[in-house]
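Below: one structure in structure tokens.
Note that this complex is displayed minus one protein chain, with the remaining chains in position.
Moving on to chain A:
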Amino acid sequence: MEMDDGGGGAASSTTAGNEANSVSLRHGRSKVMYQFTQQNLPACKPVLSPAWVISIFFAVGVIFIPVGIVSLHASQSVVEIVYRYDSECVPGPLRSNKLAYIKNSSIPKNCTKFFKIPKHMKAPINIYYQLDNYYQNHRRYVKSRNDKQLLHGLEYHDIGSCMPEDVNHGHPVVPCGLIAWSLFNDTYSFFRGIDELKVNRKNIAWKSDRDHKFGKQVFPFNFQNGTLIGGAHLDPNIPLSDQEDLIVWMRTSAFPTFRKLYGRIEEDLVADDIITVKLLNNYNTYSFSGTKKLVLSTSSWLGGRNNFLGMAYISIGSSLIFIAFVFMLLHIKNPRPYGDTTNLSWNWKPMSS
């Protein structure tokens, strides 16, 4: 769009066209109307001359590269630790049949892991869990919820959209639907040495969701009460608006690989700290061979670690400058004079009568 503005402002020739004599008598609105009907409205007619083409390419490139550098810098400043634990947390003998392991509730799912902080991480440090190959965006899954019920609880009876997780033992389920039913239920606790790191699990959901979309007077009811238990249980004494795990989970992800915020560690972690994670590996990703990862990440003004944006800006910017140079060379080597008549079709094509 820069090019339009540039081209427009640059090579514009504001013409009012040839106006009929009568126009001079008209004023204001009627004049505009007249110009409109005679298709004579003043207009700017940008023409892409070589100079403008080159400068537009150049200008966009020049804007893009610094933006890219800044973005890349912001992304690089983020420290991110990704730790896959789904297979490691299965006890050795059971690894051949992970599914049996996860389905067997009698086996304790505790798992303790250690990792080293590579770089200084400034608080707040976001804790994410990352699932893979999990179709939270599946049509059937996405629509299996009821926003009205989430806000107003049992007052709403029409929860057909929540099928097949709408009613249990003849009573409606609150919160209903597959999304809530399959709530993620791994838990993490972090220790530095023997000190447990405080994990703040508040404010992990959008404020608007907490305040307006999940009822403050709506309590879980009849939840995870059926024959099939999906995921986490909810404390029936805490209103939905305070169940931030649920609120985060209910924001269905767009792609099969996704992260969700679990909580925040609100103290700095120093490089070479050894962190102990005690986790409960409850959630079944084995049946669909998904992975589970734990992610610790700081954030910059731009967000998390994502080199793509910066790289893209830099590469596009530099290729634009490259194109600008190519054009410049082509133009210098083989110039086509501006408005050159030899290129008019009737000057190079034999006329056919």
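FYI, a contact is a pair of C-beta atoms (placed from the backbone, for glycine too) under 8 Å apart; a residue touches a chain by one contact, two chains touch by 3 or more; residues count from 1.
Basically, contacts and distances are computed from a predicted model.
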Protein name as given in UniProt for the chain not displayed, "Transcription factor IBH1-like", "Histidine-containing phosphotransfer protein", "Phospholipid-transporting ATPase" or "WD repeat domain-containing protein 83": "Phospholipid-transporting ATPase"
Sole residue of A:Lys31, A:Lys213 or A:Lys278 that reaches the chain not shown, by the stated touch rule: A:Lys213
Missing-partner contacts on chain A, residue numbers: 1, 3-4, 8, 11, 13, 15, 17-18, 20, 36-39, 41-50, 53, 60, 64, 67, 71, 124, 126, 128, 130, 134-135, 137-142, 147-148, 151, 163-165, 178, 181-182, 206-209, 212-213, 228, 230, 251-261, 264, 284, 287-289, 297, 299-306, 308-309, 312-313, 316, 323, 327, 330-331, 336, 338-341, 343-347, 351, 353
